[in-house]
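Structure first, commentary second.
All protein chains but one are shown at their positions in the complex.
On to chain A.
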Amino acid sequence: MGLLDKLSGWLGLRKKEVNILCLGLDNSGKTTIINQLKPANTQAQEIVPTIGFNIEKFKSSSLSFTVFDMSGQSRYRNLWEHYYKESQAIIFVIDSGDKLRMVVAKEELDTLLSHQDIRSRRMPVLFFANKTDLQDAMSSVKVSQLLCLENIKDKPWHICASNAIKGEGLQEGVDWLQGRLSFIYGGLFAYTYTLI
């Protein structure tokens, strides 16, 4: 790191880096959601099932995000835990139309939340009850009931109904997450800045 970089870091001019993990079962719409958040001219036209994981970078006024779009296929799910340590937030995507696999989503969520690298940390978790446009989709209230989200007491969490294809509901979730993260990371830098 060059001297200038360091200086800008101290002054709070350089953006704080935040890693976000995007998790959920295969076909839940993780890649579609992340694709929607990208600037219109860089969006992919066709979304294919993710193999392993993809990395995407975003910037906001105060933070710089790195999003790990993990594959949700069962054979790749054991990759997830390797990224828990260096992540500061989690986006968990659920296919609201897949009633049958809601138990599987709950099982993976429970395993995630009780993992030693996640358990004791107050990291924000954002849930997208995705595909609400499907005619047999469950409401986000129903989804949060089935996943027993009310039992999450030690982490800030939020659930949004979304339709990733149209981009509906995504901004609400992202705003919440950004608010949470600036509160944790951005706030500290603002404080340092005023001291100088």
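Throughout what follows, contacts are C-beta pairs under 8 Å (C-beta built on N, C-alpha and C of every residue); 3 or more make two chains touch, one makes a residue touch a chain; residues count from 1.
The criterion applied here is as follows: contacts and distances are computed from a predicted model.
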Protein name as given in UniProt for the chain not displayed, "BBSome complex member BBS1", "Rab proteins geranylgeranyltransferase component A", "Ubiquitin-related modifier 1" or "D-2-hydroxyglutarate dehydrogenase, mitochondrial": "BBSome complex member BBS1"
Candidate in contact with the missing chain, chosen from A:E86, A:E107, A:D154 or A:D175: A:E107
Residue among A:S74, A:Q145 or A:Q171 touching the omitted chain: A:S74
Interface with the undisplayed chain - residues on chain A: 25-27, 74-75, 77, 98-104, 107-108, 111, 136
